[in-house]
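Okay, here's the structure, questions in a sec.
Note that one protein chain is taken out, while the other chains of the complex remain in position.
Every chain is named by a letter (A and B) in the order it is written, and numbering of its residues begins at 1.
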Amino acid sequence: MKAGQVLITGCGIVCAIGNDKGQVLESLLAGRTGVGPLKYLKTGHTEFPVGEVKMSDTEMERAMGIAPGTPTTRTALMGMMAMHEALGQACLEKDDLPHVGFVDGTTVGGMDKSEQYYLDFIDNDSRNAYIGTHDCGSCSEMIADRFGRFKFITTISTACSSAANAIELAADMIRLGEADVVVAGGSECITKFHLNGFNSLMILDHGQCRPFDAGRAGLNLGEGAAFVVLESAESAAKRGVKPVAMLSGYGNACDAFHQTASSPDGEGAYLAMMKALDNAGLKPSDIDYINAHGTGTPNNDLSESQAMKRVFGDVMPQVSSTKSLTGHTTSASGSIEAVICILALQNGFTPVNYAFEQADEGVIVPNMKLAPDRELKHVLCNSFGFGGNDSSLVISNVSNN
Amino acid sequence: MGQLDYVILESDRAVVSGRVLEHESSGNAMLAELYRAHIADWPKFFKMDTLSKVGFVASELLLKQLSERRCGSEEYISNRAIVLFGTTASLCADKNYQETIQDIDNYYPSPALFVYTLPNIVTGEIAIRNHYRGETSFYVVEGADAAQMAFHLSCAFADDRTESVLAGWVDSTGNDDFKSFFTLIGKDDVEGLEDKIKTILNKTNI
Partner (left out) sequence: MEEMILKLKQEIIEVLNLEDVQPSDIDNDAPLFGEGLGLDSIDALELIVLMEKNYGIKLQDPAKGKEIFKSVNVMADYIQKNRTK
C-alpha cells in the first residue's frame, strides 16, 4: 500500500551524545562519541564502556516536572524527554492528544527499577509501587500520561528493531486512514539484565566499539529515546505545520536463520532494504546515505555488508554506523537513528563512523569524513533485532522535493 | 469466508479445530509429549524456552492440520507474516535467566537462557522452521481484545506483499503454565475478522 504521504512533522531525541536535537546535531558535526566509562548504572561490570544518557533519573524527573517519590523508570523518563521535544516541534498540545496515537517500542521496559528493588519486593512492602512499572506497556503509559490522553497506546517489543517497527506500524495506520497523527519511536535504558546478557553472548567490546573495522570486537551498550511525529499530508496542511522530513518507505523481513546471529548472506537485511525501496518507489541509486545497523560485532557488520552489496552493487552510497557515537541503544536505536537521519537531511551532512581504522575483507568501508557539505535527498536507516527481525526505513528530504 | 481453523494449546489441553488431542502429561511434559507424537524432527525444540515451545508446537499442529487444504507457491509461503500477542511476554524466560545471575557466589549468566528473554524470539523460531521471511511482530497487550487483535492483523496486510499471517495469542507465566491459540489468516479472512477471533477466544481460557 503506497497511497498517502506520511510526513514527519516533529521529532525528539535523547541519547549519549545529547539531551535534545541541538546537542545531538552538535556532537554529530563534531564527530564526538558519547561512549565512556559507566557512571549511572550500578554494576560490578565497570570494565565495559557504555553510551549512557548524561543525566541522572533525578535530573530527568526534575526536567519533566515529575514529583519526587512518584514511581517511574529511566526508560519512561528518557521517553518523556524525547516526547516533549517531538510534541513541541509538531505544535501538538494536550487538547490535540485525543486525536493522536502513540506507538512505543521497548523491550527492557522497567527492568532497571526491578533490579534495584527486587529484594525489597521479596523482603518488605516498601517498594511495591514499582512492581507495576516493570512491564513494557507500563513504560509507554507513563510516557503518555505525562502529556495527556492519547487516542491509543501500543507497545512493540521486537528487540533492537522495536522502534523502527513502531514507526512502520504508525505509518501503516496513517496510510490506512486509521489515524491522522501518530507519535512513534522507542525508549530503552541500560540495565544489568541485558549488560550481563550481552556479555554472556560475548559480543561486548571492552573498548570503544569499532563498527565495520577489521579489528571490531563487539558492541557498546547505549541508551536513550527518540520519537517522530508521523502525520498525513491533509492533517499537516489543516493544522498548518511544516514537515521536517518524509517517511517515504519502509520494509520488514525475517532473516529466518538463527535466534541471535545474522545469516552469512544477510538475507533478512537484504529483503528489508529491498522492500523499503520498493515501498518508497525508489531505485537503489536514489539513496544518498545509509545509516547502518552496524553494531560492531564481527557477525552483524559482515552480514549487513553482504546485504548492502547485494542491494547496491558497485555503487555503494556513503554508509556509517552512528552506534560508534551513541552506543547500541537497543530497542530505541531505530528511532534514535531515524532522528539522526532527519538531522543529516536537514543540515546536509553524512554522519561520521567513529573509530574506524582498517578495512576488513567482505566488509564495506564507512564514511569517516566530517565535512557538512552534502545535499541528501533520500536516506536509508537499518535496524535489525534478535529473532531475525530486520527493518529498514527510507526517509526523504522535503525541502527539495 | 467461514470460520478459521485454529489450535488451542493450554497447560493441560490441546485442541485442533474442535478435535481434542490425546495426551497423558501436562505442562512442559505435555509439550514434549505432543512434540514426540506429532513433530519429532526438530531437536532444537528441547533448547527452547516455554513461550517458544508453546508457539512452536501450536504452529506445527496448525500447519499440519491445514496442509491438505492450503498449500501455496514458495513465494506465498516465504512472504507469510507472523503476528503474535500476549500479556506477559518473556516473563517466564526472564525469571529463568534471572536465577542464573541472582546468587553472587553462583553467578553464571546463561547465554542460552538470555536469548529467550525477548518475546519475539518465538516468532523467529517459527520463521526459522518454516522459512517465512515476512513481517514478524509480537504485541504485548493488556488483555486479549479481539477488536485490537483484528486491527493489528489487518494492518499486516497493508504492505502489498503479505498474503497470509500466522497469528495467535501466546502467554506463559511459568514453565508449566501457559495459554495460547494459533490461526492462519488469509487476505480473504480480514472481513469480519474480529468476530472470527472472538469465536476462537471463546473456546479458550485466555
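Here, contacts are C-beta pairs under 8 Å (C-beta built on N, C-alpha and C of every residue); 3 or more make two chains touch, one makes a residue touch a chain.
Just so we're clear, the structure is a prediction, and the values are computed from it rather than from any experiment.
Looking at B:V115, B:A144, B:L193 or B:I206, the residue that reaches the missing chain in the full complex is B:V115. Here the missing chain is touched by one residue of A:A261, A:M316 or A:L370, and it is A:A261.
Among A:Q5, A:N19, A:T73 or A:S200, only A:S200 touches the chain that is left out of the view. Although one chain is not displayed, chain A still touches it through residues 200-202, 258-261.
Interface residues of chain B facing the missing partner chain: 32, 43-44, 46-47, 108-112, 115.
Simple rule for what comes next: only the chains that are shown with their structure count from here on.
Once the centre of each chain is set as its mean CA position, chain A and chain B turn out to be 27 Å apart. In the complex of the two chains, the chain A residues touching chain B come out as 1-2, 107, 135-137, 154-159, 165, 169, 172-173, 175-176, 178, 192-194, 196-197, 199-202, 251-260, 267-268, 271, 275, 279, 385-389.
Contact residues on chain B toward chain A in their complex (touch as defined above): 82, 89, 94, 97-98, 101, 109-111, 114-121, 123-125, 127-128, 130-142, 151-152, 155, 158-161.
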